[in-house]
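Note that one protein chain of the assembly has been removed; the remaining protein chains are unaltered in position.
Here is chain A:
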Amino acid sequence: MNILRKFKHKTSALMVAILMLLGTKSYAQTTAGSGISQETMLYITFGLVFLVSLLVLLVAIYVLQLLKGFIRKEMTEEQLARQEAEPGWFAKLWAKWNDFRPMEEEEELLLDHDYDGIKELDNHLPPWWKGLFYVTVVYAVVYLLIFHVFKTAPLQEEQYEREIAAAEALKANAEADLVVDFDENTVTATTDATELADGQKFFEAQCAVCHKADGGGLAGPNLTDEYWRNGGGISNIYKVIKNGVPNTAMISWESQLNPIRMRNVASYVMTLQGTNPPGALPPDGELYEPENE
């Protein structure tokens, strides 16, 4: 049979495609190695399952269509015509959900209304629509009960407090075994390349918004010259990062950054001294001369 052969050919092509897809996926997983977080793995798995089920569904529909085609081939003209006249599954479902009266009975449903030729039928409310209405009313009542009577779900203020608490807990957890052997007065600049790179990464992600990636200054002052609003040198810079500057956009980063991180950023800022980037802002503040230490 011709059709069957064609079918076989097509499915095998499809199977190859699926296998290839699965293959590349698992390949990607192994190469990425253990660097992938559990969450990402979860997403990948979900994605894979979703993709496979989608493919299975497609294949199933395809096979169904083929089978239908076979059956149709066997049918006589008469049977075919009868089948054509029959409404599709959706039309049937739609008619059932709306509890339609057959079109032939429409005459009986006509009300004696006539407005400029517009007539009205006495159809009852579509049952699914009525159900939808009831469900939304129940939803409304339950919603109000949960939030305002039993108060089992948090309103926005509590929701916010929870969100902040969760973020703080996460941070505390991350810093649990951090060893800090300096404070803002005794801090010294690091020269460790990894630590400086860490400072640079943070600077470019967060500080650059105001100070420009090269430190030349935008909304915030130029950090590459010897003029400082709040004093230069590692200790002063560290203090500004830690405490912020009141009434400016320079917030206190203490709640978000751990001391090591603040030192790394401050140390990176120190390395920008004298880089003279193009388009830098003019000097602002006092000339800072480092004391001999």
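Assume a contact is a pair of C-beta atoms (placed from the backbone, for glycine too) under 8 Å apart; a residue touches a chain by one contact, two chains touch by 3 or more; residues count from 1.
Quick note on the criterion: contacts and distances are computed from a predicted model.
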item: Among "Sugar ABC transporter permease", "cytochrome-c oxidase", "Serine protease" or "ABC-2 type transport system ATP-binding protein", UniProt-listed name of the chain not shown; value: "cytochrome-c oxidase"
item: Residue of A:Leu111, A:Val179 or A:Ala193 touching the missing chain in the full complex; value: A:Leu111
item: Among A:Thr45, A:Gln83 or A:Asn123, residue touching the chain not depicted; value: A:Asn123
item: Residues in chain A touching the chain absent from view; value: 98, 100, 103, 106, 110-111, 113, 115-126, 129-130, 132-133, 136-137, 139-140, 143-144, 147-148, 155-157, 159-160, 163-164, 167, 170-171, 202, 205-206, 208-209, 218-219, 246-249, 251, 256
